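Provided herewith is a single structure, encoded as structure tokens, for subsequent inquiry.
Every protein chain but one is kept in place in this view of the complex.
This part shows chain A:
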Amino acid sequence: MKARAQSLTAQYLRPKLTHPGPRGNQGPGGQTPAHQRNTGWVEKRKPHPLTAVSSPASPFYAGPSLHGSCFSHALYATELTCTSRAIDGNRNCFAAGTEIAFLRLPFLVHGDNDGEREHQKLLEAISSLDGKNRQKLAERSEASLKVSEFNVSSEGSGEKLVLADLLEPVKTTSSLATVKKQLNRVKSKKTVELPLNKEEIERIHREVAFNKTAKVLSKWDPVVLKNRQAEQLVFPLEKEEPAIAPIEHVLSGWKARTPLEQEIFNLLHKNKQPVADPLLTPVEKASLQAMSLEEAKMRRAELQRARALQSYYEAKARREKKIKSKKYHKVVKKGKAKKALKEFEQLRKVNPAAALEELEKIEKARMMERMSLKHQNSGKWAKSKAIMAKYDLEARQAMQEQLAKNKELTQKLQVASEIEEEEGGTEEKVEELLVPDVVNEVQMNADGPNPWMLRSCTSDTKEAATQEDPEQLPEPEAHEVSENSSSQEVLSELRVLSQKLKENDQSRKQKASSEGTVPQVQREEPAPEEEAPLLLQRPERVQTLEELEELGKEECFQNKELSRPVLEGQQSERTPNNRPDAPKKKKKEQMIDLQNLLTTQSPSVKSLAVPTIEELEDEEERNQRQMIKEAFAGDDVIRDFLKEKREAVEASKPKDVDLTLPGWGEWGGVGLKPSAKKRRRFLIKAPEGPPRKDKNLPNVIINEKRNIHTAAHQVRVLPYPFTHHWQFERTIQTPIGSTWNTQRAFQKLTTPKVITKPGHIIKPIKAEDVGYRSSSRSDLSVIQRNPKRITTRHKKQLKKSSVD
């Protein structure tokens, strides 16, 4: 029985040594012995070995009955409080079933010596098996060889045995210290590293080789670049041709040899004609030099004078600037003012236009002064004077003066015309709305000697004149401003108009003269009846028209029906005008009015100088115009054109896609339309195309359809280095044909990029050709020349590989 148990243990132990697990090392036989499996299983469920053992239903225990008895025996033993002997006898049975038995056995055996204490321990261990107050036991996860039946304890097996420990005697002696040191030294010496594996070494080699080659080849980069950028390459590449010497160089080495030549040379020398080197004869040279000296002196003197004068002026100016006397400055100022006034008077006599400009300038200065609050009693000086005024008469006077001046400056001139007085009531109200109170206060003083104020009285007429100027365009702004306050605008316009009518007679002459150049944009100007053909006599704006009717002063042949489309056109024009973000230029463009384009009164040819042309007399002319007018009364080209344009614009607009399904989700049927919300939801709006080219040109329809025939000839793929079509366009904008270029330029533009000479071998380019020294060791030399290029990492790797 004992022997059998031993063999069982051995069997049990074998798989433990290699252990990967119960299933991992099934023997080649395929069938593992039942007990072996059993052990594995048991091991897995260490905590309750006994329960496992106690399950007889397990297939592993369907083995020999002997085992069964054995187990029963063991169980029995555990149940009992058995003696050490009994345990001794059953030891191997335990070993077959549980580990605890193994672990405890040494103690048990050992316990023979210690007797009672050990026995107590054993008892505790056994009692702990029932699970309640189990002690933590030292566990073993693996079987080891150290486990044996003999009394070698596996306790403390984790500690390492140090060499020095072996040497250590009971008592420390100094003689052993050296040995110890030596031992330490041996220990500290590191082992040689493993060599890199083959792949890595090869990779490093490749990298280094690549760098080397790249370096070597990079010297060709400028050559390649140059050849690529070259206008023309001629193959085979040739060495420099000896440059043709200029004829003068050739001749300079020439000497007279033949008698004839010598004779000629002699003759030349006799006349002191320069032959070889000098350019001028001595006399010429001398005269030239003299001339130059004289002139240089003169010039120098001139310069000196100028410089001196300048410095005088500078000094004077500096001195005058430094003068602190107020009186002096006052005098100077007054003098200046007087002088300016005199000049102005003179200018007015000589050149009225320039004088007007001058006046305007003065006004501006005046305005600035007025704005600057200089005379508002708010300055430093004024304040100080105000303090003093109580006591000082002079100061009081000065203040008064200033106040008077202020009043004069800020007073508003009342326009002294009858019209204003006529419409006084309404006018005042409007004005109260428009004008701030401050201005109104001083308005009453009408007779201040303020030329600026005087001028504003006549400014209306001037405005009328300046309206012709397309640059000024006062009208659009007025429109913008007055969009919401139209009543005010109407009023002011009425006033303007009435005034205009009064002054019509005077201003007509002026206008006639100023209309020499053709007026491009004019909106409001009522055309003088006599000058324009009747056909064109349509007022441009209904407002103007109504005003005119109201005034009843101008009889005009109106056709309401005809003027309507015009209005439409204007409205359509004006809508974009209202947008504030429209740039100014566009605004100007939009001001072009179709009506105006066609109805601008043009000067008729009266000055046909040839006497053969008899000018039409006024009556005759008028009759004819009337006739023409009647002839074209029926058709309105402008309306037709606008309609056509509208249609064209509509047709060119991208169409919206309507995906609404009628009757889906709501009632459908005849007479029912899908709801607006739905329509809105399913309407796919087409993206707005680019603005039309004729957007601001009312009299033009430009076809925006793509010309596919032309597009077929255009470039549609950008060639390589270009990223934007503008870049490429710039390179093809110059024509290269002989029609547009001179012969030389044409030849140059059309030279082939590469020329090869027939019958010549084209050899690959060599280093010598481009000025490099070629050598077989060039690779090395490159590396040696600048080793810095190779990184330190590479160097290390190189070293490593070389060590290998």
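As a working rule, contacts are C-beta pairs under 8 Å (C-beta built on N, C-alpha and C of every residue); 3 or more make two chains touch, one makes a residue touch a chain; residues count from 1.
What we mean here is this: contacts and distances are computed from a predicted model.
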| item | value |
| --- | --- |
| Complex member absent from the view - protein name from UniProt, among "WD repeat-containing protein 46", "Ribosome production factor 2 homolog", "AP-2 complex subunit alpha" or "allene-oxide cyclase" | "WD repeat-containing protein 46" |
| Contact with the hidden chain (one of A:292, A:400 or A:623) | A:292 |
| Contact with the hidden chain (one of A:179, A:715 or A:762) | A:715 |
| Contact with the hidden chain (one of A:166, A:192 or A:244) | A:244 |
| Candidate in contact with the missing chain, chosen from A:127, A:232, A:266 or A:384 | A:232 |
